[in-house]
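Heads up, one of the protein chains got dropped from this complex, but the rest are sitting where they should.
By written order: A, B and C. Residues from 1 in each chain.
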Amino acid sequence: MERQIRYQREADLEWAHRFTQHPGCERLLSCIQCGTCSGTCPLSIYMDITPRQVIAMVREGFRDDVLKSKTIWLCASCYACSVECPQKINITDVMYRLKREAIQNNVFPKRFPIPVLAQEFCEMVRRRGRNSEFWMVFRMALRSNPAILLSMMRTGWDLWRTGRLSMRMERIQRVNELQYIPAATKEVD
Amino acid sequence: MEDRPVSDKLSTSVQWEPIIVAFFCNWCTYTAADLAGVARMGYDPNVRVIRVMCSGRVDPQFVLDAFAHGADGVLIGGCHPGDCHYVEGNYKTLRRYHLLRRLLRDLGIEEQRLRLEWIAASEGEKVSKTINEMVEQVRALGPLRLSRRFKEWDAELASLEAEAQSEEVVAHV
Amino acid sequence: MEPSAKYLYYPGCSLKGTGIAYEESLLTTFRLLELPIKELPDWNCCGATNYMSVSETSATLLAARNLALARQTGSRDLLAPCNACYLTLRKSQELVAHYPKIAHEVEQFLEQAGLPRLDSVRVRHVLEVLYTDVGVERLRELTVRRLQGVRMASYYGCQAVRPYGEVDDPHEPTRMDQILKAVGVDVVEYNLKTKCCGGALTGTIHDVGVRLNYILLKEAMRQGAQAIVTICPLCQFNLDAYQAEIRKQTGEPIDMPIFYLTQIVGWALGGDVRELGLHRAISGKKLIEQWFTVKKEAETYV
Partner (left out) sequence: MSEQRNGHVRIGVYICHCGANIADTVDVKAVAEYAATLPGVVISREYKYMCSDPGQELIQKDIEEHAINRVVVAACSPTLHENTFRGAAERAGLNPFFVQMVNIREHDSWVHSDREAATVKAKDLVRAAVMRVYFHKPLEKRRVPIHPEVLVVGGGIAGIHAALTVANSGKRVYLVEREPTIGGHMAQYDKTFPTLDCAACILTPKMSAVRAHPNITLWTYSEVVSVDGSVGDYKVVVKRKPRYVHEDLCVGCLQCIETCVYKDSKFDDEFNLGLSKRKPIYIPFAQATPKVVVIDPDACIQLKTGKCKKSCMEACVERGAIDFAQKETYEEIHVGSIIIATGFQTFDPRRMPQYGYGKYPNVYNTLEVERLVNASGPTSGQVITRDGRVPKSVGIVLCVGSRDENTNRWCSRVCCMTSLKLAHLIKEHTGAEVYIFYIDMRAAGKGYEEFYQRVLNEGVHFIRGRVAEITDWALDPSEAGKLVARVEDTNTGFVRRIPLDMVVLAVGLEPQPDAHEVQRMFGISCSLDGFFLEKHPKLAPAPTYTDGIFIAGLCHGPKDIPDTVMQAGYAAAEAIALADTGFFELEPNTAYVVEEECSGCKTCVPLCPYQAVTFNEEKQKAFINEVLCKGCGTCVAACPSGSIKQNLFEDEEIYSEIEGVLAYA
């Protein structure tokens, strides 16, 4: 049996405190744990921990539990929780922040497609200035789960015959200007 | 008066800190400042509050006097329009305030050194916010030090006078 | 079009690919409304939700480049038809306005890249422009043909109305409903008009994404809608592309056209079917043919 207890030494209170200083995370301490976020979220029913629990865990410093959760990756950034929150907490921004920390610390679920998609996307955009939908999905599928490609065949065909599937690799002209944008994965604080 | 006490953080020699004289009306802003205290809403210690019954009691000369005695900024706090305990004292303050700002500008004193704010008895938070903002603003403007400039001006005047007199003497001779 | 057109058009990646019909119908509609519009030269991807998930700073810089480019053109209104582009650009403005540290990084980047400092460029959404700048009454006046008796549900998606509520009310948006009614469409009550379509989830966690779209489609049907009107390329794609799969999974006879608002408005203003990209639909093709081509003689001219 796995013990479920949490010792206080496992709680990273300093991290928790720093967390509330980040843009959009300032009101985290106001949370009254009412669960409106979870109730509003269209995806909470698929999450391993609810958005409300995410906030409770962040506040109490249970960093690893939060970062390894699927919850943060299921967030589709629809902002419903942020709009409904009675304490005006920007829960979407909290989720973004957690996604970034997870990627930087490499703790996200392996071969889980969403962080892979995010990284592929950033890589492509930073190098070419634009995102070519076809190639992005293709590369993401190759890296996470090539079997997906089969199921996408039909959609691909539909798009192709209606002229909505472009295989062109898009690229902006002054791509050199993008070199001043720091590589996304290097963000630290 | 005597020398400044030793442990004086606000003394000009070490690091200049602005001093703001605040005239708060008894019914709204002074009470709000009390509320800020009760609620422990901290703010910069650079402000010195003088209580008046109504912001309408603030004679423009009080403001000029404060600047002349070394204030770097003057804050007037009154009740919100329509809420004056004395019906409309704050409207009179507002009119005087606009005139005063023009006067200050003409005198070469930055207008931002004088601020009028409506703060209701319940707005403790606004007291702390206003004071902090104003301290920040006046700090950015730098010291006014009108009282020292008086000495310089006096000296300047004296020398001009002496000069004029000597010229007169020359002329007479 | 003249160099400093009133509206600077920021297509975003989707409107050059899966959402090409949105671009076609948007440009057609603007032409019919005689609104000058010009594409932002050398625009780059806004970064969407993905970039924000990786780096807040870089995401803001990426968006900021577009805002700086917009400033170079001299136009004030940057029109972003895609909900995700709209929000990403708007959000970067908010971050710059509220966080000096981010503002500083943006300033530095723009300087290095030789771009002008940010100025008051207004990021606009198509819905907002149609509603505020053109106006419901004007659209009603300009309508030359009506889709008599066709019932549609208006679907706003997430990122246009949330979190800022500038495009429309975040709880109960009505502007698209008003526009659709003005151009002759019967708009049905639709509870899920701001519920999420799952965005990129259909590509990543496919079953979850498809389920969300199934719920959206089913509720629209329950309310008697024959079609759904959207204002976002991703919403349109998600609702349009997976109906066959949903039919197979659930056995329910869902085959519903999913339009862009600009297709419906453009058609009402007299736009051509192909110009409006109406031929690019995947689902509900029969109804589309019925409404827009076959029964052409039944059109009511006003």
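Here is the rule we use: a contact is a pair of C-beta atoms (placed from the backbone, for glycine too) under 8 Å apart; a residue touches a chain by one contact, two chains touch by 3 or more.
Fair warning: this is a prediction, and the values are worked out from it, not measured in the lab.
Student: Counting contacts across the entire complex, name the shown chains the missing chain touches.
Tutor: Taken over the complete structure, the missing chain's partners among displayed chains are A, B, C.
Student: Extract the touching residues of chain B with respect to the undisplayed chain.
Tutor: Output for chain B: 1-2, 4-5, 7-11, 19, 21, 27-28, 30-31, 33-34, 36-38, 40-43, 45, 48-54, 56-60, 62, 65-66, 69-72, 82-83, 85-89, 92, 96, 120-123, 128, 147.
Student: Since one chain has been left out of the picture, which residues of chain C touch it in the full complex?
Tutor: Chain C touches the chain not shown through residues 171-172, 191-192, 215, 219, 222.
Student: For the chain that got dropped from the picture, name the residues of chain A it touches.
Tutor: 32-41, 44-45, 49-50, 52-53, 84-88
The working rule: only the chains that are shown with their structure count from here on.
Student: How many angstrom lie between the CA centroids of chain A and chain C, rounded to a whole number?
Tutor: From the centre of chain A to the centre of chain C is 23 Å.
Student: Taking the mean of the C-alpha atoms as each chain's centre, how many Å separate chain B from chain C?
Tutor: Each chain's C-alpha centroid was found; their separation is 54 Å.
Student: If you look only at chain C, which of its residues touch chain A in the complex?
Tutor: 13-14, 16-21, 42-45, 47-59, 61-62, 65, 95, 98-99, 102, 109, 112-115, 158-159, 162-163, 165, 170-171, 194-196, 198-201, 203-206, 208, 212, 241-242, 244-245, 279-282
Student: Within their complex, state which residues of chain A touch chain C.
Tutor: 23, 42-43, 46, 74, 76-80, 82-83, 90, 92, 96-97, 99-100, 103, 113-115, 117-119, 121-122, 125-126, 129-134, 137, 140, 148, 151-152, 154-155, 158-159, 162-166, 170, 172-174, 177-178, 180-187
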